[in-house]
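Left out: one protein chain. Kept in place: all the others.
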Amino acid sequence: MRIPCPCCGSRDRREFTYYGASVFLDRPAEDAGLEAWDAYLHLRDNPAGVTRDLWYHDPCQSWIEVERDTVTHAILSTAPVARRRA
Amino acid sequence: MRYSGFRVFTQGLGGNKGWTPAWRRPDPKPDYDIVIIGGGGHGLSTAYYLARNHGLRNIAVLEKGYLGGGNVGRNTTIVRANYFLPGNSEFYSHSLKLWEGLERELNYNVMHSQRGLINLFHSDGQRDAFARRGNAMLAQGDDAVLLDRDGVRRMVPYLDFEQTRFPIYGGLYHPRGGTARHDAVAWGYARGADRLGVDLIQNCEVTGIDIQNGRVTGVQTTRGAIRARKVAMVVAGRSGQVAAMAGMRLPVESHILQAFVTEGLKPVIDHVISFGMGHFYISQSDKGGLVFGGDLDFYASYAARGNLPMVEHVMEAGMTLMPMIGRARLLRSWGGIMDMSPDGSPIIDTTHVDGLYVNTGWNYGGFKAVPASGWCLAHLMATGTPHPVAARFRLDRFRTGRGLMDEEGTGAQHNLH
Amino acid sequence: MVDLIADKPFQGLPLSIGRASVEGMDPGPVTAIQPFPGATLPMPFPQAGQVLAQGGGRLVWAGRETAFLMGEAAPDLAGLAGVTDQTDGWAWARLSGPDMAAVLARLCPLDLRALPVGTSARTMLTHLPAIVIRTAPETLEIGVFRSMAGTLEHELSAAMRAVAARASLR
Partner (left out) sequence: MTQTHRIPGKGLLIDRARPVRFTFDGVEVQGFHGDTLASALLANGQRMIARSFKYHRPRGVMTAGSEDPSALVEVLEGSQQTPNVRATTQEIHEGLTARSQNRIGSLRHDLLAVNDWLAPFFSAGFYYKTFMWPRAFWERLYEPAIRRAAGLGSLSGHHDVAVYEKAWAHCDLLVIGAGPAGLMAALTAARAGAEVILADEDVRMGGRLLSDQPAVGGLSGPDWAARTVAELAAMPNVRLMTRTTVTGAYDDGTFGALERVGLHVPAPGDLPRECFWRIVARRAILAAGALERPIAHPDNDRPGVMLASGLVSHVAKWGVNPGRVVIFSNNDSGLATARHLTAQGIEIAAYVDPRAIPVTEDFPVYAQATVTGTRGRHGLRDVAVTHAGGTSMIPARTLALAGGWNPTLHLTCHMNGRPVWEESLAAFVPKPGMVPGLSVAGAARGRFSTAACLADGVEVAGEVLRDLSLRPKKTPVPEAEDAPYAIAPLWAVDAGGRAWLDFANDVTTKDVRLAAQEGYASVEHMKRYTTQGMAPDQGKSSNVAALAVLAEATGQGIPATGTTTYRPPFVPVSIGALGAGGRAEGFAPQRLLTSDAKSRAMGAPMIEAGLWYRPSYFPRAGENDWRTACDREVAQVREAVGTCDVSTLGKIDVQGRDAARFLDFVYTNTMSTLKPGRVRYGLMLREDGFVMDDGTCARLAEDHFLVTTTTAAAGLVMRHMDFVHQAFCADWDVRLISVTEAWAQFALAGPKSRAVLASLGIRADLPFMGCTHIDLGGVRARLFRISFSGEEGYEIAVPTRYGASLFEALLSAVHAEGGCAYGMEALNVLRIEKGFITHAEIHGRVTADDVGLGRMVSAKKDCIGKAAAHRPGLTEPGREQLVGLMPVNQGETLSAGAHLYNERDLATRENNQGYVTSVAPSPTLGCWLGLGFVKDGRSRMGQVIRLDDGLRGHKVLVEICDPVFFDPEGGRMRG
C-alpha cells in the first residue's frame, strides 16, 4: 500500500501510523454529554467501502486525512488535517 | 452417523461408500423461533448450545457463503485461557474447559492439543506484568508457571538466547494452552447442531432485519424473507454492516489480521510460543507447517488480505527469536477481518431492539472463544439473562466506563488491541 | 571548572566496500526553523524537498513546516518562527560511489528518482528515521538520530558488503 503524503508524495505504507476514523477531528465540547463522547470515542460507521481516516506520516510528522476504500484499499484522496484550522 | 475408529475401519473395508453427509442442506423454512445470522464458529456453537443446553429446535443458521468460511478458518489455531482482567478471565477459563471435552461432546476430532503455551518476557517490567497475569490465571483456577531463562531454555532450547536486543528473561507457561484444528471446530459444531435439528442454510445472505414496534420480527435474505422471534447477529468481519440494518452503530472497527503457514516440516516446535516484543506467535500444525502470526495490519479494512510491511515485520521477529526457522519457507499467508473493540474485549449482549442480540468485538480472541461464546449467547437468548461468565460483555460499557477490560492498556483506539 | 570535550557520533567510519563509501560528516551548526502561521521570514523558506542556499550554508527542508539551516549560525527569528538547535540531535554520514543507489535500495523504500540532486527527503532507513539530501548523482548525505548512529553504521556496512559481494556473480 502506498499513501500520497501531501508533503512528501507517494510513500510506502510502512512510513505511516494509522490512528482511526477521521471523526476524531470533530471533538465534542467538554460538556457535550456521555452520548456525544461515546459516539466520538467509540462508535464507528466502519463502512465496507469509502471511509475517511487519519494517518501520521512519521518521517515528516504530518497528520493526514485519507479518503480510501476499505474493500479495495484504493486511496482516493489525502489532505493535511491542519488545513481545517489553517 | 456416529464416528469412531471402528467405523473408519469398517468403512475402509467397504471402500468408504457408506459415509453420510456431515450435515443436511435444507431449504429455509418461512418461520423459525431463532435465526442466527452467521455460520462461523460462534454462530454454529450458539445454535448447537441453544439446542443442546436449552432444548430449542426450531433454529436456523444463515450463512452468506459456506459454513466456517470466516475467521474460524483463518486464524493461528491457538487455544488458551491466559487473560487477567475480570470478565475475560472467567469467560476464557470457561471456554477452555469446554474445549477440553469438545471432541467427545461433538463426536468430532477437532484435534485440541494441549501442548502448552509460553509467553516470553524480556525485561523485569514485563516479568512483573506476566506475574500479575499468571496469578490471575491461578486465582481463576487455571494453570500458570513462571519460568526463568533456564526454564525456558530447557523447554525450547532452539530460541536465540544469545541475542541481546530483546534478551529472553523468562516466560509465563500455560500448560493447558495449545492449539486445535480450526476448520474441524466449525465442522464439528455444524454437524452437532444439524444432528439436533438446526437448519444450516448456506449461500443465504441476510439483506435486512425486520423490526416492528421496537421488536425484531425476522430477516430478509437472498433466499426470501424468514420470520423469527429472536435474531442474533454473529458476523465477525461484517458486524458493522449487519448492525446498520437494525439502525445501530457499533463500537467496532474492522481490521485485517494476517496469518502465515510454512511448508510441511518434521516436528521441530512442540509448544505454542509467543514473543511479546515482536508480536510474534508460532506453533507447528500436526501436518508439519509452522503456523504463525503477528499484529494487525493496523488500518481499517474489509479486504481479507494483507500487505508486506506486516509480513516482513513478522518474519523479522521470527528471525530475532528463533533464527532456526530461516530456512523454512512461507507457503501461504491470508487475512481475517477482526472486529476490534475499544477495549479489546468482546460484546455479547441484547440491543435496543427486543429480540435482537449482538455478538461482536472478538479482536484477536475469537477462535479460542468459540465454545464459550456460543454457550453464553445461547444462555442469554434462551433465558433472557446474561450468563455469569459473560456478564461483563456489555455493549454500554464504553459509554459508562464501567467494567472496561483493556488487557493491553492502550485505550479507546480500536486497532491497538 | 569543567572542560568539556566534544566527541563524534560514528565509531567505525569511514568505510569503503566495493564501489561504495561512507564517511561521517560535520554539517556545521544545524538549526531547525519552524515559522509561525502567517509569519514572513527575512529569508525564503523551502518547499517540501527543497534545499536552498542560505548565506554560507543551506536551508534544507526537513519535515512538515520545518527546515534545517545547516552550516550557518542560527538567525534571530523571535516571534516569527520556532528556532531550535538541532546540531547535536543528528548524526550525519555521506554515502557515495557508483553503488550508492544499490546500497540505499537495501535500506530505504524511497524512490531515488523522486530525489533529484539538490533535494532532501524525510524517510526511513530500515527502522531508522532519517533525513536524506542528494548532493550529487552518486552522493547522499544521511542524517539519523544521533543515538542510532551505531545502528546506521551496522546497516550500511551490511548492505555495502552484500552489494559488493555480487561482483563475484558478474
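Letters A, B and C name the chains as they come in the text, with residue numbers starting at 1 for each one.
In this section, a contact is a pair of C-beta atoms (placed from the backbone, for glycine too) under 8 Å apart; a residue touches a chain by one contact, two chains touch by 3 or more.
Remember, predicted model here, so these are calculated numbers, not experimental data.
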item	value
Which displayed chains the unshown chain touches	A, B, C
Touching the absent chain when the full complex is considered, from B:L196, B:A225, B:A244 or B:L265	B:L265
Positions on chain B where the hidden chain makes contact	3-5, 7-9, 11-13, 15-16, 19-25, 65-69, 73, 86, 89-90, 100-101, 103-104, 107-115, 122-125, 127-136, 138-141, 144-146, 158, 160, 163-167, 181, 183-184, 187-188, 202, 262-268, 278, 284, 286-288, 303-305, 307-308, 311-312, 314-320, 323-334, 342, 397, 399-404, 406, 408-412
Chain C residues that touch the omitted chain in the full complex	1-9, 32, 34, 36-37, 65-66, 79, 81-90, 105-106, 108-113, 126-128, 145-151, 154-155, 158-159, 161-162, 164-166, 168-169
Chain A residues touching the omitted chain (full complex)	1-2, 10, 12-13, 17, 19, 24-25, 27-32, 34, 37, 41, 54, 56, 58, 61-63, 72-75, 80-86
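Definition applied: only the chains that are shown with their structure count from here on.
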item	value
Chain centre separation in whole Å, for chain C relative to chain A (CA means)	29
Rounded Å distance between chain B and chain C, as computed from the means of their C-alpha atoms	47
Footprint of chain C on chain A - complex, ascending	7-12, 14-15, 58-62, 80, 86
Complex contacts: residues of chain C adjacent to chain A	37, 48-49, 63-64, 66, 109-111, 114, 121-124, 129-130
List of chain B residues in touch with chain A within their complex	238-241, 244, 249-254, 298-303, 307, 309, 342, 398-400, 412-415
